[in-house]
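The complex is shown incomplete by one protein chain, all other protein chains being positioned as in the whole.
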Amino acid sequence: MIYKRKVNFYETDAQGIVHHSNYPRYFEEARGYYLEKIGHPYEKIREKFNIDIVLVELSIQYKRPLFFGDTFEIEFDIVQMDRFTFTFKYTVKNKNKIIALGETRHVCLNRKSRNVVSIPDILKIKYKKDVQT
Amino acid sequence: MIYKRKVNFYETDAQGIVHHSNYPRYFEEARGYYLEKIGHPYEKIREKFNIDIVLVELSIQYKRPLFFGDTFEIEFDIVQMDRFTFTFKYTVKNKNKIIALGETRHVCLNRKSRNVVSIPDILKIKYKKDVQT
Amino acid sequence: MIYKRKVNFYETDAQGIVHHSNYPRYFEEARGYYLEKIGHPYEKIREKFNIDIVLVELSIQYKRPLFFGDTFEIEFDIVQMDRFTFTFKYTVKNKNKIIALGETRHVCLNRKSRNVVSIPDILKIKYKKDVQT
Partner (left out) sequence: MIYKRKVNFYETDAQGIVHHSNYPRYFEEARGYYLEKIGHPYEKIREKFNIDIVLVELSIQYKRPLFFGDTFEIEFDIVQMDRFTFTFKYTVKNKNKIIALGETRHVCLNRKSRNVVSIPDILKIKYKKDVQT
């Protein structure tokens, strides 16, 4: 899937580039876009299954900077899923140049107990379909 | 009261100065510091009275920029309080130069109903004592 | 002009609503959108005229909260302009309910000297045309 986005001025820092702490936020936006595109926006999933999706691992390799005014693309997808965890991979690109590579791993928690619960079937079904094609 | 703070690099923007959206955050830190100093940290107040303190009005005049590496002071105090609202005023200074002037007005909400409730007495008592001295 | 936007999860706080410090950022996005729509994106203006547009005054009245999943609209326009300053007014709406009212005043600085310079004609021309119609 591809998520496109323009850099906001408030995301830059005194080096004149996008501050590295914004990339996890861009990835979160991409995941939100993903859930929306497959017809299950995160805000609906949260309510329906009474879960929070939390991030348990994050890694990013920064290759080139993003500047104010840049429009970048995030190519991303789910690359792993089992009963309790799933992993997204991201490639941030600007005009076909690789800006950054990222990976995030997630689990679902019950919103009251904060205990890990199994991933809702609607996410698993989508993932299986993707892998089979 | 005075709250002292160093500028973080991630708070700067591509103009090389602290981005204006950080000042409301600095003011929030100052208010947290205030509640702590008077012996009623916000996290305790939230639980004890089941309230959220919300901001209903904000105004800031930006006089001079803050740069990375600057240590600034916020001189601030409660300047108004009635049954339902209270107002903080802030003067941000760096080496005796005025950086910014700010004002925030607040109400307390019941955390469940989100209805406005009267300000806890512990805040009112502190305010009255200050005004009388 | 109208700028439309979805709330990002990372913009919410532990009250479950959009943190107030994001509104100045939303306004900045709206201004960026404005400059783009009139054919003079901020990144181009910055380079061409060697200026930074800085914010000197900000005021916001918060009427209702925004929640994660909300899509809001900002109705906004330039309401004042003289040789050195200009003012934007904003109305943040969610499904026709007013969320917040805002106002920001700006000046242009030479990027090297950080001195105030007069507003580029391209902005003035646009403003005059708007006022006359």
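By letter and in written order, the chains are A, B and C; residue numbering begins at 1 in each of them.
Keep this in mind: contacts are C-beta pairs under 8 Å (C-beta built on N, C-alpha and C of every residue); 3 or more make two chains touch, one makes a residue touch a chain.
Please read all numbers here as calculations on a predicted model, not as lab measurements.
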Among the chains you can see, which ones touch the chain that has been omitted?
A, B, C
Which one touches the absent chain: A:5, A:20, A:89 or A:124?
A:20
Chain B residues touching the chain left out here are 6, 8-10, 25, 28-29, 32, 41-44, 46, 67-69
In the complete complex, which positions of chain C touch the hidden chain?
9-10, 12-14, 16-17, 19, 21, 67-68
Considering the entire assembly, which residues of chain A contact the chain that has been omitted?
15, 20-22, 24-25, 28, 52, 54-62, 65, 111, 114
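Criterion: only the chains that are shown with their structure count from here on.
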Upon optimal superposition of chain A on chain C over Cα atoms, what rotation angle is obtained, reported to the nearest 5 degrees?
180
Per mean C-alpha coordinates, the chain lying farthest from chain C is A
Taking every chain's C-alpha mean, which one sits closest to the mean of all protein C-alpha atoms?
C
Which integer distance in Å separates the CA centroid of chain B from that of chain C?
24
Between the Cα centroids of chain A and chain C the separation in whole angstrom comes to 28
With chain centres defined as C-alpha means, what is the inter-centre distance between chain A and chain B in Å?
33
Chain B residues counted as touching two or more neighbouring chains:
21
